[in-house]
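Just one protein chain is left out here, and the rest sit where they should.
Here is chain A:
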Amino acid sequence: MSNTKSLLTIKDLHASVEEKQIIKGLSLDVKPGEVHAIMGPNGAGKSTLGYVLSGRDGYHVESGSVALDGDDLLAMETEERARAGLFLAFQYPVEIPGVSNLEFLKAAVDAQRQARGEDPVTSADFLKEAKAACKQVNLPVAFLKRGVNEGFSGGEKKRNELMQMLLLKPKLCILDETDSGLDIDALQVVAEGVNSQRSDDRSFIVVTHYQRLLDYIKPDFVHVLSGGKIVKSGDASLALELEAQGYAWLQNEPAEDELEG
């Protein structure tokens, strides 16, 4: 494994929002095909990490570096990062009234194809693919004609995010608290969708507060994020440990790098 080239390499990242430093020296290495879970208490910077990596306005990188597939991710515009294969599944997907899901998805797929120098997908082919994706995430096909997330329930929105992921076929998927607000059935659907997409050339960063999602999506690595940095890393058993102990112990434990240093 260690010889494999990394897909994502984050080195000593410091980032702030509205002049408040949230990420304070975070390093992470993700190889193709790996699933990394990032857990941590509220306010640890979990969602911020996803926004910083995807280049949301207002999230400023102060220092450090991020490479995706060897390219400098931080030098890219938001849409260029997406076209380079980075996908963020939102915790609270926003509505775009009047723009049909199908139209939105095709525009997104075509924008990414264009960036790769490919022709737009034909409407007929795309419709076929989109219908299959609907089926896979257990959404009625009628949802393709509805406005993006318009009037969708919480669970439907999350499945819609997953459908976008299926169609865009990213290299790196960041799932931002995808489990929040889902009942157990919806959680299973989403988890199955994610698992079906696991492959040797696709990696996942699963950001979650609770261990329960990891019962369904088995991570290769679990990292604990606290105070803007990773304070502990381990395998899937770390998640269970956290579940049993909660996050309170973190306050007394020095960060890993401080131990190493």
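FYI, a contact is a pair of C-beta atoms (placed from the backbone, for glycine too) under 8 Å apart; a residue touches a chain by one contact, two chains touch by 3 or more; residues count from 1.
Basically, contacts and distances are computed from a predicted model.
A.B. asks: Would you mind picking the UniProt name of the chain not drawn here, from "Sorbitol dehydrogenase", "Transport permease protein", "NADH-quinone oxidoreductase subunit D" or "FeS cluster assembly protein SufB"?
C.D. replies: When "Sorbitol dehydrogenase", "Transport permease protein", "NADH-quinone oxidoreductase subunit D" or "FeS cluster assembly protein SufB" are compared with UniProt, the left-out chain turns out to be "FeS cluster assembly protein SufB".
A.B. asks: I'm checking contacts with the chain that's been left out. Which of A:S16, A:T48, A:Q112 or A:T208 qualifies?
C.D. replies: Checking the options A:S16, A:T48, A:Q112 or A:T208, the one contacting the hidden chain is A:Q112.
A.B. asks: If I consider the whole complex, including the chain that's not displayed, which of A:V52, A:A82 or A:L175 touches that chain?
C.D. replies: Candidates A:V52, A:A82 or A:L175; residue touching the omitted chain: A:A82.
A.B. asks: Taking the full complex into account, find the residue in A:P32, A:G64, A:P93 or A:G181 that is in contact with the omitted chain.
C.D. replies: That would be A:P93, which touches the missing chain.
A.B. asks: Just the residue numbers, please: which parts of chain A touch the chain that's not shown?
C.D. replies: 54-58, 77-79, 81-83, 87-88, 90, 93-99, 103-104, 107-108, 111-112, 115, 147-148, 164, 168
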